[in-house]
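The complex is shown incomplete by one protein chain, all other protein chains being positioned as in the whole.
Now for subunit A:
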Amino acid sequence: MDLSSINPVLLLASLMVAATPILLAAIGELVVERAGVLNLGVEGMMITGAVCGFVVAVGTNSPWLGFLGAAIGGALLSVIFGFLTQLLLSNQVATGLALTLFGLGLSALMGQGYIGIKAPEFPDWHIPLLGDIPVIGPIVFQHDPMVYVGLVIVAGVWAFLKYSRAGLILRAVGENHEAAHALGYHVVRVRMLAIMFGGACAGLGGAYLSLVRVPQWTEGMTAGAGWIALAIVVFASWRPGRLLLGAYLFGGVTVLQLNLQAAGAAIGVEYLSMAPYLATIAVLVIMRAGRAPGSLGQSFHASR
């Protein structure tokens, strides 16, 4: 084994990139679940975002517009889910699963003419001064802008839930929708907004794959990232800080196991491949799992 061929600076730098798609999708789902809605359609919204973002970016030649299109695409798909579960009171689990299947099919259809085309370039951001700090600079301050957008969204969600009045209302709706309704809050409206935010974030996560990480369109390219995002929300006990930790841990061990393999580590490849999942589960379980929002997954109707 030749561990010297692993460059720790590059390893930590690629960790941040590897974690970003999951982080984006997970922070959106966190808000949705804090509002008391369980949307299992993350994978479907991610892949739809991936294709929408790609189509828009290629059409306009602007990755930024691509990300905007991805957010809109993901949000539109989530509106279908919101309409079915919030207004027609369909079962959230079944509807969410259906949304994933629908998203996979829809994205394959939309992406027909875009196979093998390259996305416009999305250059890394070399932040002046900060990017020049030795060691820390290349790790933290020389990424593409979406890595920082993801971090800003996480910080924003944290502050929103903890300090703002709107965040308090959202949490109240998630904890006990009947009490929130009795207080005069519009449960369905709050939840619809949360669902759309979740869809937009999942769309951004998907577009990060198709515009930055891969970067091109291939069918089924999210390959299960949406499910990992869902798991991370639960293991992070619905708290943004832990969610960041979970996503980075997952991304970090994923990159590390590939590095160990390439360096010829004498550990079985199967164990290395399992490592990201095991490490994420172990750490987040040890950190004492929190309680789920009280009304999670339950339908609400004002007449009851």
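The rule is short, and it goes like this: a residue touches a chain if its C-beta (ideal position, glycine included) is under 8 Å from a C-beta of that chain, and two chains touch if they have at least 3 such contacts; residues count from 1.
Keep this in mind: contacts and distances are computed from a predicted model.
When the listed names "Amidohydrolase family protein", "Nucleoside-binding protein", "Deoxyribose-phosphate aldolase" or "ATP phosphoribosyltransferase regulatory subunit" are checked against UniProt, the chain not shown comes out as "Nucleoside-binding protein". Of the listed positions A:N61, A:N91, A:S164 or A:Q261, the one in contact with the omitted chain in the full complex is A:Q261.
Checked against the full complex, the candidates A:V37, A:L106 or A:V154 give a single residue touching the omitted chain, namely A:L106. Set against the missing chain, the residues A:L183, A:A223 or A:A282 yield one that touches it, A:A223.
Where subunit A meets the chain that is not shown, the touching residues are 5-7, 10-11, 14, 18, 21, 101-102, 104-106, 108-109, 111-112, 115-118, 209, 213-216, 218-223, 225, 254-255, 258-259, 261-264, 266, 268-270, 273.
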